[in-house]
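Down below is the structure, laid out as structure tokens.
Note that this is a trimmed complex: some chains were dropped, and none of the rest were shifted.
Per-chain residue numbering starts at 1, and chain names A and B are given in the order in which the chains are listed.
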Amino acid sequence: MAVRVGVLGATGAVGQRLIQLLEPHPAFEIAALTASESSAGKTYGQAAKWRVDSPIPEEIAEMTVTATDPDEVPDDVDLLFSSLPSSVGSAVEPAFCEDGYVVSSNSSNSRMADDVPLVIPEVNAEHLDLLEVQRDERGWDGALVKNPNCSTITFVPTLAALAEFGLERVHVATLQAVSGAGYDGVTSMEIIDNAIPYIGSEEDKLETESRKLLGEFDGASLTHDEVEVAASCNRIPTIDGHLENVWVETEDDLSVDDAADAMRAYPSLDLRSSPEQLIHVFDEPDRPQPRMDRTLGDGMAIAAGGLRESTFGLQYNCLAHNTIRGAAGASVLNGELLLENGYL
Amino acid sequence: MAVRVGVLGATGAVGQRLIQLLEPHPAFEIAALTASESSAGKTYGQAAKWRVDSPIPEEIAEMTVTATDPDEVPDDVDLLFSSLPSSVGSAVEPAFCEDGYVVSSNSSNSRMADDVPLVIPEVNAEHLDLLEVQRDERGWDGALVKNPNCSTITFVPTLAALAEFGLERVHVATLQAVSGAGYDGVTSMEIIDNAIPYIGSEEDKLETESRKLLGEFDGASLTHDEVEVAASCNRIPTIDGHLENVWVETEDDLSVDDAADAMRAYPSLDLRSSPEQLIHVFDEPDRPQPRMDRTLGDGMAIAAGGLRESTFGLQYNCLAHNTIRGAAGASVLNGELLLENGYL
């Protein structure tokens, strides 16, 4: 029997992707859609300007949107996927958790809180048990789990695959797609024939979230990893798919072949949305490329390529679909992990 | 009286920019245009598919194109600007030099040769005197001077401005415009809604040319600088303007303010094509941007911005117009330097 789920912030870019992924999902059944007050009471078809690349499912179009308020969401809904603006998320997500809902959230608020697991299932599924600490401390029946920022998700799996060599220093430059800023985030006048070498607070997310994700959880508390990360973020005129240039310096010697082997061997999980091969390593030096490779593994794989010896350590490129693996798909995957681990 | 000049490889992208810059130039008079055998004998208007953003000058359109052969270029031409494919350049540039022509070349061949000055006038004008060594060794009446690769020119002036702090390690990621590959270099199917994290042998150019440019010439030989540079190069869907993300680690402490001051104070030259302000430092964190800032100083300035403390040293972005400051304008500037220093 499918778990009844809701989508908080259902009309936005990530909200639409969430619906696209959840609607055919055998384990989940969409039973609630929330948005801002101005959309409450409308059908979803009226409230959302649907822009995903598959038609809007009819029964979803006819559902009534409610306000993003625990009182408006049916009690038999167990799991909520949240893609709220972080200012809204920080206000209402705790209220939902207090009311007993389990929330798998893509919003950036609280990602770095000590008792909130920040999870990429294939990388640090064991951090999920931080929820026990969270429930103890906060007295919640519900729970709050976060996935990282889209640009963080893109490169952390490759770092995790190389962790055995002793990660020391990482430089990462990102070439990020416009969809990462939401439908209205980047105007056409800003980005056609242009690039913008700045995305507000994005660099900090790569630098800090990566250390939390690679950290160790001892059952009681989480110690962040000591790898030092420096990030530089750019927006470019691509629709979907974040491309990243990475340099890694490691304690142990790390050859190109060892790195490729480690990435290819890095295990995926049995969760429904996990791709068969988590990291796909290209031998062609000019891959991965956003338009060509963003849909690998239905948008849930990480693509890597261009592995080469750098002046300092190893150098490579990686890519992930920012609104699937990097956002909506990440939250769905965390939902599957919550289900598998008995949190629902 | 204007120096009579010629353009080798006049029909290509850089060749057209050279003509656009040289035609109104008071010190130079275009007296020869060469191209491949298939264009020889045609008028320039017939031979070239003119694609620069100003109309083709009428008297240029009517000039007859000759083969790229010393015998075909009038003897009273003193200075040749070369934008030949490097395979052609390596074959014919020495022949022109032997014949007594002074060649200011943008082609990549011979840039790293011990007796060939690689020059950005504002950075290392004194290297020009390596021509004495060159003439001695090669027995040439003419001379061969090179400008660096477009992506090298973009960041080296900023490094030169920071050299006083003791450059140690540099990481640079580039976001390069399609014009850098020539008119037919990047197809639309390759780059619309896409980015390509690979440009053949480009990374090596940034890593090695930068050390030569920052090196010391003692009157007899050139010692390359010891700064270590790691580069990662990307092509993105912009027409003109290479944007670069740079991390610099220095021996001495280097604050954001010190770096901005050093860049702003870095002197320009009195040469006609040198901009009044060589490095323009933006305070806005989201600048420079290719479409907005590539024409600063008529395309000859370097734009910098986003200076911030990094996890490792200093971090910033820089930008230059790749076919003006990075190619045609660079060769013209070297021509002006040759003239000023009595090599013509």
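The rule we apply is simple: a contact is a pair of C-beta atoms (placed from the backbone, for glycine too) under 8 Å apart; a residue touches a chain by one contact, two chains touch by 3 or more.
Since this is a predicted model, take the numbers as computed values, not measurements.
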Overall number of sequence copies in the complex as this file defines it, 2 displayed: 4
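Note that in this section only the chains that are shown with their structure count from here on.
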Length of the line joining the C-alpha centres of subunit A and subunit B, rounded to whole Å: 42
Complex contact set, residues of subunit B against subunit A: 169, 171, 173, 175, 192-198, 207, 228-230, 232, 234, 236-239, 243, 245, 247, 285-292, 305-306, 310-312, 315, 317
